[in-house]
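All protein chains but one are shown at their positions in the complex.
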Amino acid sequence: MVHLIWPIPALPLAGTLILVFFGRRLGARAHWVAVPSVGLAFVVALAAFLRVWRDGETFTGPLLDWIIAGDFRAPVTVQLDQLSAVMLLVVTGVGFLIHVYSIGYMHGDPGYPRFFAYLTLFVFSMVMLVLAGNFLLLYVFWEAVGLCSYLLIGFWYTRPAAADAGKKAFIVNRVGDFGFALGVMLLWVSLGTLEYDEVFAQAWALPTGTATAIALLLFAGACGKSAQLPLHTWLPDAMEGPTPVSALIHAATMVTAGVYMVARAHVLFERSGVALEVVAWVGILTALFAASIGLVQNDIKRILAYSTISQLGYMFAGVGVGAYAAGIYHLVTHAFFKALLFLAAGSIIHALGGEQDIRRMGGLARRLPVTTLTFLVAAVAIAGIPPFAGFFSKDEILAAAWASGHLGVYALGLLGAAFTAFYIFRLVFLAFFGPSRLDAEAARHLHESPPVMTIPLGFLAVLSAIGGVWGLPGEHGTPIARFLDPVLPHGEAALGPGTGPLLMAVAVATALGGILAAWRMYLRRPVPAERLGVPSNRLHVLLLGKYYVDELYDALFVRPLVAVSEWCARVFDLGVIDGLVNGAADLVGRWSSVLRRVQTGLVMNYALSMLVGAVILLGLLVRWR
Amino acid sequence: MVPVGYYTTLSAVLFTIGVVGVLVRRNPLVIFMSIELMLNAANLAFVAFGREAGQLDGQVIVFFVMTVAAAEVAVGLAIIVAIFRARQRINVDDLNLMRW
Amino acid sequence: MEQVTFFVTALIAVASAIGLVVRRNPLHGALFLVVNLFCVAVLYLLLRAEFLAAAQVIIYAGAIMVLFLFAIMILIPGRAETGRDPFRRQRLAALPLGAAFLLLVGVLMWGGPPPGGAPPPPGGAAAVGRLLFTDYLLPFEITAVLLLAALVGALVLARRRA
Partner (left out) sequence: MELAFPVIGWRVITPMLLVTGTGFACLLLDLLPPKERKGHVAAVGLLGLALAGLATGLLWGQRETAFREMVALDEFALFFNLLFCVATGLVLLLSHGYIRRQGIEQGEYYILVLFAALGMMLMAAGTDLLIIFLGLELMSLSLYVLAGFFRTRPASNESAMKYFLLGAFATGFFLYGIALIYGATGTTSLPRLAEALARAELGRDPLLFAGLGLLLVGFGFKISSVPFHMWAPDVYEGAPTAITALIATGSKAAAFAALLRVLLGPMRGLQPDWLVLVWILAALTMTLGNVVAIAQSNLKRMLAYSSIAHVGYMLIGVVVGTQLGAAAVLYYLAAYTFMTAGAFGVILLLERRGAEAVQLGDYAGLAARHPLLALLLALFLLSLIGFPPTAGFVGKFYLFSAAIEAGYVGLAILAVLNAVIASYYYLRLIVYMYMREPEGEPVVAALTPAAGLGLAVAVWGTLHLGLAPGPLIGLAQGAVGPFLP
């Protein structure tokens, strides 16, 4: 089995190394390395998946030893089971399609080889994250995918917004990862091991309080990575990155790592109980919160970004109510339709020469038939219309919420579903239908994307359309739930007879209601271009301002920290900074004054500080006696 | 007989005067001399404590400290001379106007 | 007699130390320091450390202070610290801090037994020399390297060639 595992990370890694060292020479041929490396990884992953699926064979074992220190051992353990096999397929499969798409999208970019180097590095890291068999390795690649994401968001670094967004993503993620790291350490201290199988076997012995602390700390990391409240702010800004990156990292794979981690560690969350409730509520609140912001955004990628945050919220709600398989299933279908939405959006942006504002689109359906069709498939899927994939997975989550007695979660989820249908069809109606609001320049530029971009769209559209077959309710749960059962037990309470179809009907009605509302507002009587997106009331302003979370953080954390830092610098360094810094430039003129200040003030200041320290040390020692 | 505590108390007083000297003076040479005063006070403490314990070790340590002090003076004065020299090139008036 | 000598010497030592700190002219300061070093040498004699007393006078007062005086003469001929002190208030903070420090360290040492318990160690050159070359051989050799390093360093810095 090992021979089916190691090539999956090794191939993209080899691709990365080749691109790093020979990228310049390869230039515009860089995809000849990147695409096959990820493609082959997908083939191997498929083979591994089939082994797991057909024979039920799984593998856990060390690839090599990493840290051994006395009683502390952290080998590079990989684990291939039903859960990681599904994730691997998504990562390498969607990854492969997006690599192909990027050939067209990034064509002619000066950083072409660099782009593919980062992208394959990401695939490697993500594969390792999924394969990791212990928490330390998980943490390592958790950080690594964050780094790749940061590099790719800031890929177009000449745009200051891109560089800032990259930095923001990294820092916000560090806040979450701070919790994650503490959780891992606490776990090690409590159990003395970080291996999945050992941890999960011993988790029931943990005191509830400890388990809750560990689970919540881990979940803090998940909140950062998966952009859940209150750490969601980085994801919309991350849209500054190239669109394939948004599709792969910020929609389909990396941001779902949090969901994967919670599902993987569900034993710990269950042990705590409270933590699982927290996951469910944070998830569903995020779902509603982000969906409501999505209602009024005008940037096509930002709408999709808020939609992603919202859908991730649904996944957390799913795992939070104990429907792990449903959460993972939604993760998979979401990977299909959201990647498709992003890639189709990228196709539009490509066609319009960089235009991202839906107020300046309209009537694109005639000129971009393939893009429109595929986008429509994805939109129907995310809105939750049967028989498309999104319907089954979302319905599964809502049904589980209902069945487990989380009626509040169910109600909020239903409302969020209505929002979802509304915002996505608002986007569809404004962008593809109705009168054209394009400016002349863009209209002339308008063209359907090349096949290298549209073919991946087609594949994803097919998957979005038929992905529902895994979620058809059967006698013993859905097929995917049955498949994942060895890892993720689905002991969820059964619905009463007839409740299932009733809930489905309600969900469909809600989605149709949302679509109808969007149709009434934006298509039946087209709104004049200049009135689109103009806030009409306070709520609208609040939503447009994204609830002003960024501003709040800026005032609460960023500005005080900078102020403290500057204060310290001034008090402790009394003019030396600018003194010595500028002194090098205009030496003669400044040195007399600078040196005097330095010489009169500082040696004395420094010695004074030392004496203060000495007195305090002695005082404490003598007092302690 | 003078109790050893008197010697050590005296050494503490001298040490503190040296510390204060480092803090209140502006001339590097005087600061440096104050530091010598501190070392000297430490030496006195060593000898007094050695006397109390009836050992010669305290005295031997003082011998080493003296050597170290001599080495320190050589280096320290070289640094001070060097800085004065370099600054002379910038501005001769600086030399006497410069305050510590 | 011994007590009188101690108190007189101690008084001079403290007074000269204060003189070093308060006099503005570094030259005066250096002379005060020399006085202080002599006083400490006398105290060494009282403590039966004859060899050290001699070494104190020869090394400290003789060699080190001459170096100091030399540097002072070269660098700041006849000039004292002048001008307004812009950091006067901060400097004054040194006084209460110094007092606190003295309180913490000095109080611990106050009094104590007279040195009667143990016999006075022989303070002659021979005894010290013997220790230097037996028990303290290693530190002795280290100081040799230390002096060499100081020599090299001082030469490098003081050399004329830029």
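By letter and in written order, the chains are A, B and C; residue numbering begins at 1 in each of them.
Here is the rule we go by: contacts are C-beta pairs under 8 Å (C-beta built on N, C-alpha and C of every residue); 3 or more make two chains touch, one makes a residue touch a chain.
Computed from a predicted model, the values in this text were never measured in an experiment.
Engineer: Please identify which of the visible chains the hidden chain touches across the whole complex.
Structural biologist: A, B, C
Engineer: Among A:Ala205, A:Leu407, A:Ala443 or A:Met610, exactly one should touch the missing chain; which is it?
Structural biologist: Answering carefully, the residue with contact to the hidden chain is A:Met610.
Engineer: Check the options A:Val43, A:Leu186, A:Ile349 or A:Leu523 and report the residue that touches the missing chain.
Structural biologist: A:Leu186
Engineer: By the contact definition given up top, give the residues of chain B that touch the hidden chain.
Structural biologist: 8, 11, 15, 18-19, 22, 28, 31-32, 35, 38-39, 41-42, 45-46, 48-50, 52-53, 55, 57-58, 61, 64-65, 68, 71-72, 75-76, 78-80, 82-83, 85-87, 89-90
Engineer: Against the chain that's been left off, what residues of chain A make contact? List them.
Structural biologist: 65-70, 72, 136, 139-140, 143-144, 147, 151, 154, 157-158, 162-163, 166-167, 170-171, 174-175, 178, 181-182, 185-186, 188-189, 561-562, 564-566, 568-569, 572-573, 576-577, 580-581, 583-584, 587, 591, 595, 598-599, 602-603, 605-607, 609-610, 612-614, 617-618, 620-622, 624-625
Engineer: Footprint of the hidden chain on chain C, which residues?
Structural biologist: Interface with the chain not displayed, on the chain C side: 104-105, 108-109, 126, 130, 133-139, 142-143, 145-146, 148-150, 152-157, 162.
Keep in mind that, in the parts below, only the chains that are shown with their structure count from here on.
Engineer: Which word fits how the chains touch one another: line, ring, star, complete or other?
Structural biologist: Graph shape here is complete: every pair of chains touches.
Engineer: Counting in whole Å, what is the centre-to-centre distance of chain B and chain C, each centre being its mean C-alpha position?
Structural biologist: 5
Engineer: Give, as an integer number of Å, the spacing between the C-alpha centres of chain B and chain A.
Structural biologist: Comparing mean C-alpha positions, chain B is 63 Å from chain A.
Engineer: Please tell me the distance, in whole Å, between the geometric centres of chain A and chain C computed from their C-alpha atoms.
Structural biologist: Computed value for the inter-centroid distance: 68 Å.
Engineer: Any chance you could list the residues of chain A touching two or more other chains?
Structural biologist: 600, 604, 608, 611
Engineer: Chain C: which residues touch two or more other chains?
Structural biologist: Only 85, 91, 94, 97-98, 101, 105 qualify.
Engineer: Which residues of chain A touch chain B in the complex?
Structural biologist: By the definition above, chain A touches chain B via 587-588, 591-592, 595-596, 599-600, 603-604, 607-608, 611.
Engineer: Across the complex, what residues on chain C touch chain B?
Structural biologist: Where chain C meets chain B, its residues are 2-3, 6, 10, 13-14, 17-18, 20-21, 26, 29-30, 33, 36-37, 40, 43-44, 46-49, 51-52, 55-56, 59-60, 63-64, 67-68, 71-72, 74-76, 79, 81-83, 85, 91, 94-95, 97-99, 101-102, 105-106, 109-123, 127-128, 131-132, 135-136, 139-140, 143, 146-147, 149-151, 153-158.
Engineer: Per the contact definition, I'd like the list of chain B residues that touch chain C in the complex.
Structural biologist: 1-21, 23-27, 29-30, 32-34, 36-37, 40, 43-44, 47-48, 50-57, 59-60, 62-64, 66-75, 77-82, 84, 95-97, 99-100
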